[in-house]
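This report concerns only the one structure given below.
A single protein chain has been omitted from the complex, and every remaining protein chain is retained in its original position.
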Amino acid sequence: MISLARPAVNALGLLTLVALFVLAVLALGVVPPDAVQGDAQRLMYVHVPAAWLAYLAFFVTAVSSALYLWPRTRQPGWDLLAGSSAEIGVIFTGLTLVLGSLWGRPVWGAWWVWDARLVTTAVLFFLYLGYLALRRVPADPDVRARRAAIAALIAFVDVPIVHFSVNWWRTLHQEATVFNPDLDAQIEGSMAWTLLFAVVAFTLAYGYLMARRVQLARLEEGREERELDAAIAARVASGSERTDLEDRVPGEGTGKGNIGDPAVAGAGEHR
Amino acid sequence: MRLRAAVCLLGRFPALAGTDLDVHEREVLLLSGPNGAGKTTLLRLLAGLVRLRSGKAEVLGVDLARDRRSHRRRLGFMGHDTLCYDDLTVRENLRFATRSAGATAATADDVLTRVGLEEQADVAHQRLSAGQCRRLSLAVALSRSPDLLLLDEPHAGLDPAGRSMLDSVISEAPSAGTTVIVASHETERVRSLADREVRIVGGRAERAVLERPSVDSAPSAEGGP
Amino acid sequence: MSLAREVWLVAGKDLRVEARSRVTLNQVLPFGAVVLLLFAFALDPDRGLLSEVAPGLFWVAVLLAAVLAVSRSFAVEAEHGAIDGLRLSGLDGASVFLGKTLAIAVQLLLLELVLGIGVVVFYDTAVRSVAVLVLAGVAATVGIAATGTLFGVLAAGLRTRETLVPLLLLPIVAPVMLGATRAFEAGLDGVPSEAWPWVQLLALFAVLYLGVGVLAFGSLLEDA
Partner (left out) sequence: MSDAGFVVAGYVITAVVLIAYIGWMAARFRRVRRGLTEEELERWR
C-alpha cells in the first residue's frame, strides 16, 4: 500500500512547487512561440500534461479497484486509493477541457469543436463524476467500497469503446478535425523538451496530491472506524447494564429503558 | 448452528454487538426482548441477508463470513414483509418462490391449503388484508420445506384461527426435522411451544431464560450442531 | 435448474408484473411520444430538418424511456422487500441479471416499435433497410438494458437512486447512442451498407456488458 511519511510528502510538495514554477518560466518566457499558432500554443504546456494526468489518474483508479475486488489483495487501502485518484482525475479532466477551450478559441476560432478527443474527454468527465457521486452515498464501508470498485471497472471498460466510436464517427464525417491539436513529429527541440518537463512536473503534482488525498481519506476513515467502535462498545455496555437492573421476567413493558437511549431509539427493527 | 461475538451493522448502527448464540438441531427457540434489541437483525443475519462485520456465524454448516448464499434454499424466512409482488396473485407469487427455489409448482398449492389461503389463490397481492399477507408470508417460508424456519413476529396481525394454524406449524416442525427460531413479543404464547428461550437485549443474547429438557435435543445445554 | 429456465422464470415474472401494472404501456410509452413531440416543437416542424435528425431524436427518446424502465424494474423489487425474496430464493445472480435484462429489453423493443412507426409517419422519413434497423435496434437495446440493469442493482438500496441511475447510465451508453444513431441514419435515408460497422460496435458493447453483468451482478445484489 502506498503511504508516505510526512517529511517525504512535504519534500515532494516542495519539489512539485519548484518544478511547476520552472515550468511556468520555461513555457511563458524561454520557449519561442510557435511559427503557426504564435503565443497561443504556449497553452500546450499545461493542457497536454493535464490530460495525461487525468488519464493516468483514471488508470490508477481502475487498477486499484481491480486489486480491491481480487480477494487475495483485498485491502481497504485500495479503495481509498481508487477514490482519491478518481477525484484528482475528475478535477484534471475538467481543467483539461477548460484549457482546451481557451486554446481552441484563438486557434480554431471556437470554444468547442466536436473533435473525437474532446468528446471522449467530456464523456470521461461525466463518467467519473457519476462514480464520485456513488462514492458519496453513505453506506457500510465494505459495501460502499465493493460497489464503487465495480462501478469503476464498468466505467473503465467503457473508455476505449467511447474513444474508438467517437474517433470513428469523426473520421467518417471528416469536417471538424482539420485543426488537430496533436503533436507533430517535427516539433522543435526546445518545445519537445519543455513539454516533456511539463509532463514530469504534472506527474510530480499528481504524486503530491495523491499522497495528501490518501492521507486525508485514511484519517477520515479512521475517524469513522473509531465512531463505529465507540457505538459498538456503547451498545455492549447498555446491554449488560440493563440485565443487572432488570428482574428477569421478560414482557411487554421492558422496552422503557431503551426509549431514552438515542442509539437504540434510532435503530428501529427494519433495515 | 453457532454464533460467536457476532457484530452486524445496519448502515452505521451496530444492531448486533457481540452476540453469542447456540441453537440445537430440531428445537424451537424463542427470541424475546424489547424493540430495537436486534432480534430482526439476528434473524436476517442467520438468513444471510445482512453482512457479518466481525465475529463468527455458522448456520446449517455454512460459515456466513465466507458464504451467505448456499444455505438459502434450505431456509424458510418469514419477515415483516411478504417479499412478494403487488401485481401478481397469491398463487403466482408462491409459484415464483417455489420454482425459483427449485421445488415444483404443486408444492405451492399444497402450502396454500395449509395456511388457509386456497380461497384467495387468485387474488392480487395488493388486495390482501394484513392478516392474509402474514399467511402468505408463512406460505412462502414453508414452500421450500426448510431445514431452518426463521419467524419474525409471526403472530402479529393474525386472527385466532390463523394463530392456532401457526402454532400447529411451529409445534409440528421439529418432528419433520425442521429447526424453528421465533422472534416474538407474544412470549406467553410462544413459550408454551418453545424448547428454549433466549433474551436479546441491546444487540446481545443474554443467557437462556427458559430451558426445557427436550426429547430430541442434545442433553448438554451449550452443545449443538 | 438450468440457467435458461432460471432466466426465463425471472424474465417471465417481470413481464407478468408489467402486463398487470401496465406502467410501460400507460406511462413510459406516452412519455417517449411526448419527448418526440417536444423535439418537433423545439426544432420547428420544418419537415426536412426533422427527418434529417430523426434517428438521433428517436434514440434520445428511447434512452430517456430506458431510464424510466430501469427504475421501474427495481422499484418493483423494492416494494414489500421483494428483493430480499429474490436473494433468499437461491437463484443465481447471473440468472437474475439476464432475466431482468431480458424483461427490460423486451419492453424497450416494443416501445421502439411504436415510437419508430411514429417517427416514420410524423417525421416523414424514408426506410431503406428494415434489416439494418432491426439488427441495430436489438443490439443497442440489449446493451442499454444490460448496463441499465447493472446500474439499477448498484443503486437499488440507495435513497438517491432516481437521480443516480441516469447520472451513471447516460455517459456509459454514449457509444450506444452514437452507434445506434449512425446505423439508423444509414438504414433510414442513407446507404444501408454503411451501417454494418456500427451494428458490430453495438453488438460488441452488448456482449461486453452482458459479460460484466453475469460476473458482477450477484455480488451487487447481495449488498443491495
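Order of writing sets the chain letters: A, B and C. Residues in each chain are counted from 1.
Just so we're on the same page, contacts are C-beta pairs under 8 Å (C-beta built on N, C-alpha and C of every residue); 3 or more make two chains touch, one makes a residue touch a chain.
All figures in this text were calculated on a predicted structure; none of them were measured in a lab.
For the chain that is not shown, the touched chains among those present are A, taking the whole complex.
Across A:A54, A:L67 or A:L99, the residue that sits in touch with the chain not pictured is A:L99.
When you scan A:L28, A:A110 or A:V200 for touch with the missing chain, the hit is A:L28. For chain A, the residues in touch with the chain missing from this view are 6, 20, 24, 27-28, 38-40, 42-43, 46-47, 50, 88, 91, 94-95, 98-99, 102-103, 105-106, 205, 209, 212-213, 215-216, 219-220, 222-223, 226.
Criterion: only the chains that are shown with their structure count from here on.
Annotation: 44 Å between the Cα-based centres of chain A and chain B.
Chain B and chain C, compared by their mean Cα positions, are separated by 38 Å.
Under the contact definition stated at the top, the residues of chain C that touch 2 or more other chains are 223. In chain B, 51, 80 are the positions where the chain touches two or more neighbouring chains simultaneously. Of all residues in chain C, those touching chain B in their complex are 1, 6, 9-10, 13, 16-17, 20-21, 76, 79-82, 84-91, 222-223. Looking at the complex, you find that chain A touches chain B at residues 138-140, 142-143, 224, 227-228, 231-233, 235-236, 238-240, 242-243, 248, 250-252, 254-255, 257-258, 263-271. By the touch criterion stated above, chain C contacts chain A in their complex at residues 147, 150-151, 154-155, 158-160, 164, 167-168, 170-172, 174-175, 178-179, 182, 194, 197, 201, 204-205, 208-209, 212, 216, 219-220, 223.
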